[in-house]
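What follows is a set of notes on a single structure, which appears directly below.
With one protein chain removed, the remaining protein chains of the complex are shown where they sit.
Our next item is chain A:
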Amino acid sequence: MKQPRPMKTFVLQEQGPIELTHATISYFFPKVEASVKTHSSTPMEAPIRATEFLRFTLLSLLFFVCRSSPSHDLLISNAERRIDLTSHIVKVYLTLKVENAGSTPTSEILLAFPPTQVDHLATVEALVTKGKRKKTTLARLDVTPTELPDAPNGTKYFTIYLTNPLNSGESTTLEVLYLFTHSLEPFPAEIGQSESQLVYYRDSALILSPYHIKQQTTFLKTPSTKVESFTRVEPTNRAGTEMKYGPYEDRHPYTFSPILIHFENNSPFPVVEELVREVEISHWGNLQVTEQYTLVHGGARHKGVFSRVDYQSRPNMNGVSSLRYLLARLPPRVHSVYYRDEIGNISSSHLRTDSRKSELEIEPRYPLFGGWKATFVIGYGLPLQDFLFESSDDRRYLNFTFGCPLLDTVVDKLTVKVVLPEGSKDPSAVVPFTVEQHLETKYSYLDVVGRTVVVMEKKNLVPVHNSHFQVYYTFKPIFMLAEPLMLASAFFLFFVACVAYLHIDLSIRK
């Protein structure tokens, strides 16, 4: 337990808001360093930092040169940020009051993220409040990642496009929600069975923004009151499970103040490393879904002994962060659900169905401790009429959810395969976010030409991505009869051959 201390004290020295310097960069952009990983103790940090000093100085010089470039027309009069650290998905709610101080109307607002955070950023959503007082409605805005040529230190941007341009002097309130995955670094990285899981969360006390922020506050919510340490950037308050950074007044663009919070988070970190969902459409009335999971507990790695007797007799003290069960929310009217892995059925699952949803509670074969893995398959059938519709242009489309049905899980890589019936043509997919797409061919029961498979791939998913997508295709119902007819004719030919054989006398001598 000796290694963290130098780093922690080092961080705490950085009191108050500062401009980006080589030290903060090296702290906040650990990727720049050669060997610093996000999830392990880094005893080698100091020497590397020393050797790379020159480089950071250069970087920070570059930064100061560049930082004046983004437009200063906009300024943020008030920003409030709420960071929810209760689960392993970090949710950030950002409320920005944006004011156009320039002369030209603008409809683009930039959000800035440090590059390390961008890697873990799962989704960014922006909403604008419309209407006055009581009749406020939220309208979703387009958000796209943007590359700016002169981004300081590899800062990444997202542009929010306003529906109505913001005229000069006007102001609007934006609600921005973004989620980070893999952003809680367990420390210590390895824990025993009876220890609780402590994690680091790194962020900035000040919002990284290309705009001038007049006033800003950050609230952090931790899952329990047990907080080992946290960086103070005055004024900082902590009450119960909430921490408050700010309010800070009048900060320049790209001001940055790293904070580090070390707190207890005993919730399991279910991470699906890879999920392959295969949705097979049968026009005989069934939709067969097969989901292959590779699940890992992404929390602090389990160390040493696993004692079943402790685990069973003292469940509150032992293996508190272990993953005991998972809940999958399936569509209603689900049937023939199975839950198995490569060596057979897993008997520990419960299915609860009602008219609105189905809940499948599954337990892995063994409780998952940090770093433990399990693979399994969930499969179920669904009535086709709930998901397949005819569009106006005589095409058919499948309307299905995209993400992972397991609640509160992060999916590192998701592949959705929609297996269209044999003979369907012109497939096209409509997904609310960008995915990689390509087509495959699959041969299933008695196929001759094969079925078209629309494959969609996406990385770093959170439950927010469980939105609907559509796959359009054309299909002639006559193809449904192809296989039955084929079978019937095969049997017919077989019997004809039998009859023929019995009627033909092949003997040479009569």
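The criterion applied here is as follows: contacts are C-beta pairs under 8 Å (C-beta built on N, C-alpha and C of every residue); 3 or more make two chains touch, one makes a residue touch a chain; residues count from 1.
One rule holds in what follows: contacts and distances are computed from a predicted model.
The complex lacks one chain in this depiction; which UniProt name from "dolichyl-diphosphooligosaccharide--protein glycotransferase", "Cyclin-H", "General transcription factor IIH subunit 1" or "Potassium voltage-gated channel subfamily D member 3 isoform X1" does that chain carry?
UniProt lists the chain that is not shown as "dolichyl-diphosphooligosaccharide--protein glycotransferase".
Write down which of A:86, A:159, A:290 or A:307 is the residue touching the left-out chain.
Considering the complete complex, A:307 is the one touching the chain left out.
From the listed residues A:97, A:329, A:365 or A:395, report the one that touches the chain absent from this view.
A:365
For the chain that's not shown, point to the residue among A:102, A:188 or A:379 touching it.
A:188
Please pick, from A:140, A:335, A:350 or A:373, the residue that touches the omitted chain in the full complex.
Residue touching the absent chain, from the options given: A:373.
Hey, which chain A residues sit against the chain that's not shown?
Touch set of chain A with respect to the missing chain: 1-3, 41, 188, 190, 303-309, 312-313, 341, 343-348, 365-366, 371-375, 443-448, 502-503, 507, 509.
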